[in-house]
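On to chain A.
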Amino acid sequence: MKQLFRGGRRKVAAVMAIALVASLSQVAPTNAAEKPKAGGTLQVGIFDSFPGYCMADNLANSALMAGRTIYETWVEQRADGKIVPYVLSSVENSADFKSWKMTVRDGVQFHDGTPVNGDALVTNLQALRGALTLLGKAPSPGTAGGFTANIVDVVKVSTNTVQVNLYRPQVDFLETLYASGRFFVRAPSQILGGAKCSTTPIGTGPFKLVSTKLNELVVAKNPNYWREDANGTRLPYLDGITFTFLVETASRVSGLKSKSLDIAMFTSAGEVKQIRDLQKNKNVTVIESPEEYYPSIWLNNRIAPFNSKNARLAVSYAIDRVDYNKVRNRNYVSPAKSIVGPNNIMYNEKGFIQYDLKKAKEAAAAYKAETGKDLEFSFPYTAGSTESLANATQIQKYMTAAGIKMNLLPLTTAEIIQRAFPQQFQAMALLLMEGTGTAFIAPFVISDTSGGNQSHILRKTPRGALWHSQPVGVH
Partner candidate 1 sequence: MRKRKYTIPTYFAFAWLGLAVFLAIFGSFLPVDGYQVIHGDFIDSPPLTPGHWFGVDSNGYDIFSGIINGARLSVFIAIVSVGLGGAIGALLGITAAYYRGRYDSFINSTFNVVLSVPNLVLALALVAVLATNVDINEAVPTWRRLVTLIISLTVVIIPILGRIARAATLAWSGREFVVAARSMGMRDRDIIKRHIVPNVLPALIAVGFLAVGVVIIAEASLSLLGVGIPDGASWGGMLARGRNDLEYNPHALYIPIIALAFTVISTNHVGDVLRGGLDRREGRL
Partner candidate 2 sequence: MTTMMSISDMYVRFETPFGLLEAVRGVNLEIPAGASVGIVGESGSGKTVMSRAAMGLLSGSNVRREGKVVFNGRELTAMSKEEVRNQFGTGMAMIFQDPMTALNPVRRVGTQISESLRVRLGMDKKQAMQRSAELLSLVRIPDPEAMLRKFPYQLSGGMRQRVMIAIAISCNPELLFADEPTTALDVTVQAQILQLLSDLRRDLKMSMVLVTHDLGVVANHTDFVAVMYAGEIVEQASTTELFANMKMPYTRALLESIPNIEMKSGARLKVIEGRLPNPVDRPKGCGFVTRCTYAQQKCHDEHPPLVDAGNGHLYRCWYPLGHTIARKQ
């Protein structure tokens, strides 16, 4: 069925892609002018690998989108940013926001044929809390536990209704439950499946697992998917999708151009020259995410050296955002003036640290006076990714100029993800998206302040699909 897309029919592919995404989200596609055709398979090249599908295995950026073909979330974020029930049919909160009553949608089935009911919801929530891990029934939830720490208990009220009681009032409990699209609806059989939890995703999504490897995810149409389109046609339209992890930008570009790939995903950080080239190509439709992304450096203030304010200041002053934008992004975006974009209510240029080599050196000297050591830190990047290395080297150049020693730490994507969440790195690059949690954010390198000028090719990010960070290399 790949023939559908051959020979200048890229547009179809793009539309199909939108249709695909539409099937994932209640948000209707805005520009699906053509009526989607049913059938066909897609080859999608992504820039993240699949470390696993259990609670602790965090799918990053593009892999998350792939994962969301299999999984859905209990609640979903609408185009206007509001969180609405999704696999749930309704959510009610108590007046004090300390107890939330959730009812599961009728007639939804997991891929293994088991129904989605109150028990399944309880198992999911308990697994996220780590309660099942304590009992030895399920693998560790990793950092997810921290997000559900406010939960006192989870009680099944009726077959399909579950009540969650909280310690403290929490207005944004649904946002937590959504967690940028990461808190999937997993089948109890997967959660309780022990070692297989990581490799056998069983969800409720429009597609179900065919096979998965570190570098590949193959999914096929779920014939029993619960949603229909506006015309009453059962979703999804596609028969199947293959997501392939291609770390090299060149592989994705040549894949698109040689028609080995129907869709490829790119990131605005460091892949701009390829994106610009593809924009000129008539056979490729470039879809940019309406979200704003901020390539940034995350300084870990829990461990040395960035537990020192002087160290953080030194790095912040040392980064030449204008130069970085020119060298790495061809001036495609604009240097950050605030830690968030202008559309954000938190936008504030005041107090935002700008490039100042002199102050950087002063801060580095102050750090030395404070600790007796030269300022030195390690910076992970994706081993084998040319762009990631180039980004890191560019940052290193600014650090060196300010007398700060930055060691390059080549690691695999999987390893970076695994270690990022327990915050084991001193510093790391991450791509932040507008509207996601800012608790971890330190100074930005650059942000796109032009608004809506993002540079993700053929990529319609599910609204709010990103949780708080995208910690893969310097994307």
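Rule of thumb we're sticking to: contacts are C-beta pairs under 8 Å (C-beta built on N, C-alpha and C of every residue); 3 or more make two chains touch, one makes a residue touch a chain; residues count from 1.
If you want to know what made the cut, all candidates are chains of the complex that A comes from, given by their letters.
These numbers come from a predicted model, not from an experiment.
The listed chains 1 or 2 are all part of this complex, yet only 1 touches chain A.
Of all residues in chain A, those touching candidate 1 in their complex are 248-250, 253-254, 273-274, 277, 303, 323, 326-327, 330, 377-378, 382-387, 389-390, 393-394, 397, 407-410, 419, 424-426.
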